[in-house]
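All protein chains but one are shown in place.
Think of it as A, B and C in the order they're written, each chain with its own count starting at 1.
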Amino acid sequence: MNASLAIFFVLAAVAVAAAVSLILQRHPIHSALSLIVVMVALAGLYLLMGAEFVAAVQIIVYGGAVMVLFVFVIMLLNAGEEEHTNFSKLAAYAGIPMAVAVAGLIAAAITRSTLPPAQDPTALTSTKSLSMLLFQDFVYPFELTSFLILVAILGAIVLAQREGN
Amino acid sequence: MIPTNYYLILSAILFGLGMIAFVFKRNIITIFMAIELMLNAVNLAFVAFSKAFGKSDGEVFVLFVIVVAAAEAAVGLGIIILTARNRRSLNVERVDLLKL
Amino acid sequence: MHPILDYLWIIPLLPLVGSAINGILGWNWSKTSINAVALGSTGLSFLCAIEAVREFLDYFAQYHQPFTKHFVDWIVAYKDLTIGFDLHIDHLTVVMLLVVTGVGFLIHIYSTGYMAHEEGYFRFFAYMNLFMFFMLLLVLAANYVVLFVGWEGVGLCSYLLIGFYYLKHSAAQAGKKAFIVNRIGDFGFMLGMFLLFRTFHSLDFHTVFEAASQPNVAHEGLGQFGVLTAACLLLFMGATGKSAQIPLYVWLPDAMEGPTPVSALIHAATMVTAGVYVVARSHVLFLHSETAMYVVAIVGCATAFFAATIGLVQSDIKKVLAYSTVSQLGYMFLGCGVGAFSAGIFHLMTHAFFKALLFLSAGSVIHAMGGEQDMWQMGGLASKIKVTFWCMLFGTIAIAGFFPFAAFFSKDAILFAAFNSQHDGKALYGVGLFAAILTSFYMFRLVWLTFFGKNRYDEHHVHVHESPKNMTVPLMILAFLSLTGGWFAFPALFGGKDYFTDFLSPVFGSGEIAGGEALHSLELTLSGVAMVAATLGLVVAWRMYSKDVKRGPETGLHKLLYNKYYVDEIYQAAFVGPLVWISRNILWKAVDEGTIDGAVNGIGYGVREIGDGVRHAQSGNTRSYAVWVLVGAVVVFGIIFWPILHPALFGGVR
Partner (left out) sequence: MSEFLHQYAFLIVPIIKVAILVLVVLTVDAYLTWLERKVIAHIQARWGPHRVGPHGLMQPLADGLKFIFKEDPMPANVDKPAYFIAPFVALMLAMTSLAVIPFGPQKFTLWGYESSLGIADVNISLLVLFAITALGVYGVALAGWASNNKYSLLGGLRSSAQMISYELALTLSVVGVLLIAGSFSLREIVEQQGTSNLGFLSWNLLGFGQGIGFTQIIGFFCFFIAAIAETNRVPFDLPEAESELVAGFHTEYASMKFAMFFIGEYTSMVAVSCLATILFFGGWLSPFPASWTFTYYVPSLLFIPFGLWMIYDGIHYENIFGRIVLPGIGTVLTVVGIALILFPPANHLLQGLFWFVLKVFIFMFVYIWMRGTLPRFRYDQLMSFGWKFLLPVSIANVVLTSAVILWRMH
């Protein structure tokens, strides 16, 4: 039970607990907060694995931009408690079992599978090597994503602007 | 020294929770968050794998996933705003006309 | 060096081009330019034909074999079904070629005058040229398939031209009738082709005839008939359709609804003789099957007599000529049937001349009478339209078979051959002779009713006038031809040789029944008898119609004949009625509406019902969609992870 394992379990517990609370919270903003906690915990796990750049990006983009957008929108629409309608009988009865089934399948598959153990997780992925990979091997996907973002921006603007202006 | 499977199991659990949230919650925004949660779970798996195999490709993929998620959030929230304006409700079960 | 033979396709192609130009571009052209195209193309192809004939004779002198040229592979379907676009010339083809192009050209010239005041001038000539194209294809074909293309094509053109006045209901009906009746014949023709292919694995004339000349094939297979008998009878069925023999002759009289030049070209001179041509072309096969020959002879003879009797009482000038055409075609088949193919072809040629002449003259008469066709509304025209009168008279004498006009020789040859044939030759001869009497009778009746006696038409409305030059000149040419056309056989009378038969001998060769020189005293006698018969007909006609007659009441036999033995009505009752009934009640109501539409609509209903059921799955409720996605995910993961999962799933968890 060395330190890193302890940290892992703590973070994992935090993440799972936050995810559960995301489900249980009635108010979207609480769900959002829980999700932020999950993300921070995941960032911690990334650090634990030595993927520090990913961790930082995780917090900056997810925590600092995406989730802020969520919170912002929740505030903008002044969303209240969610009402528990059950119009879809299917979702009401079959939904959660199905989700559990999928998760169970994946988990079972993982436990069955034999992976090489993580090689020295403390070895940091140097940002340089990452950027080399990103800008040499994956340069076309990278450019494509930039284009995707451009499109997304346009779409968001078109969607969000009120009719008339 | 943490076995990769731990990470994968954790990611599976988070993914499952995300799916449960997806089918269980009624609020569009929360459902959106559920999707983000699932994406995060996948990211965790990616990083775990990239560490397990000692290649950084997984992390690059994570970056891509994050970017795509950001774009998706921008558009999706735009749609949500529009829907909420027109339907006066954020409950997905009340937004079932297959049109704005 | 044979420039035209090497490019033989130029001959049919020219009319096709003319037809295409006129048909596509000619709709707003002046008549002169349309004439230029139409006459130019046909005239050119006539010249080419002459040149081709010259070259062919030259070629034949060298190689002593018919000329066949393979141009392109047309159908290469089955391992031994390879049909090329092949053209073929031998002496038979030469005759047909000259007749078709020559007469066709003359009739084209004539049409420029006759159709001058008609609507759809360009359409008429486009059809005519198209007809020329198909007819030439028919006569030049080197295998049954190309021939069949021409065969169908002329059928199409005949349909189009019969229905030329498509606003006239009777014309449209006549066109349909012609087409459908021909279809019956063509059905037989196709079956014949299939049978030949099945037997000889080829449809090229050369191959088929080579194989057929083998002694062993004659009596193989197919019940008590030989295959060849069956094939010949089927081909002959096609011939009866196209050449208007019993029982399929009924369309030809109605075909007179078309413009008169059409009647002259298609329904007298060329197309209707296609059947004869096919029989003559396939003589090798026919000679192997006595049954078939006998059938041909019987049918021909019967038709000759039958049609002649009907012709006796018709009042419509063109109807009379139509029935006479049928009867003359009967003669030709009689000739072929008794094995005198050259005689049949000979009569075909002469008939082409004088029947074209008669029709065109009749057309000229009608033209003069301003469209009147009923002979009872004419009379005393001889003095008014002299040229037409003389031409008509020439034609009449020719067809009646007076010496020394064309039919005298040709018909004589046929009757002589019939007389000599082993199978009931005398009977055939007798009937043929009687038909000859009838022929001369109804022809002279026509002449007298039309040209003599006091006129029975209204002077004030009808302004009788002679036709223009471009109509009369072809008449004169044809008149000349129908005088001299028979003189090939002149020497035969005096023990000399029959040049026409001689000319065709490379084709028919030994196939000919050698009536022969030995009996030419008998031949003289028979000719004399024929003369007497013709005169007899003339005299009777003169006695009956020279003094002006009123149209008597139709009673008894006369009525029967006038109504053509009620054949149309019988067909109507026997075939058409039931057919229509079946088509309407079974094919239409039951099969089409019930089964096919039922299936189609049923599918439609089914789809709609299913959609109506499935529709509810798409509630628009995102959560249910999500659950569906999850269901799919379960399945997919189950499949993907199966290899590593099944111990886990079946209690193998440790």
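Rule of thumb we're sticking to: a contact is a pair of C-beta atoms (placed from the backbone, for glycine too) under 8 Å apart; a residue touches a chain by one contact, two chains touch by 3 or more.
Quick caveat, the model's predicted, so the values are computed rather than measured.
Peer 1: In the complete complex, the chain left out here touches which of the visible ones?
Peer 2: Its contacts among the visible chains are A.
Peer 1: Using the touch definition from the top, which of A:L22, A:I59, A:A108 or A:L134 touches the missing chain?
Peer 2: Residue touching the absent chain, from the options given: A:I59.
Peer 1: Which listed residue, A:M75, A:M132 or A:V151, touches the chain dropped from view?
Peer 2: Selected residue, touching the omitted chain: A:M75.
Peer 1: So one chain is hidden, and I want to know which residue out of A:I29, A:V100 or A:I149 touches that hidden chain in the complete assembly.
Peer 2: Answering carefully, the residue with contact to the hidden chain is A:I29.
Peer 1: Considering the whole complex, not just the chains shown, which residues of subunit A touch the missing one?
Peer 2: 27, 29-30, 33, 36, 40, 43, 52-53, 56-57, 59-60, 63-65, 68-69, 71-72, 74-76, 78, 124, 127
Note that in this section only the chains that are shown with their structure count from here on.
Peer 1: How many angstrom lie between the CA centroids of subunit A and subunit B, rounded to a whole number?
Peer 2: Each chain's C-alpha centroid was found; their separation is 6 Å.
Peer 1: I'd like to verify one number: the distance from the centre of subunit B to the centre of subunit C, where each centre is the average of its C-alpha atoms, in whole angstrom.
Peer 2: Averaging C-alpha atoms per chain gives centres 82 Å apart.
Peer 1: Please set out, as single numbers or ranges, the residues of subunit B touching at least two other chains.
Peer 2: Residues 19, 22-23, 26, 93, 96 of subunit B each touch two or more of the other chains.
Peer 1: Where in subunit C do residues touch two or more other chains at once?
Peer 2: Those would be 619, 621, 623, 626-627, 630.
Peer 1: Where on subunit A is subunit C touching in the complex?
Peer 2: Against subunit C, subunit A makes touches at 87-88, 90-91, 94-95, 98-99, 101-102, 105-106, 108-109, 111-113.
Peer 1: Taking the touch rule as given, give the residues of subunit C at its contact with subunit B in the complex, in rising order.
Peer 2: Against subunit B, the touching part of subunit C is residues 618-623, 626-627, 630.
Peer 1: For the complex, give me every residue of subunit C touching subunit A.
Peer 2: Residue list for subunit C touching subunit A: 619, 621, 623-624, 626-628, 630-631, 633-634, 637-638, 641, 644-645, 647-649.
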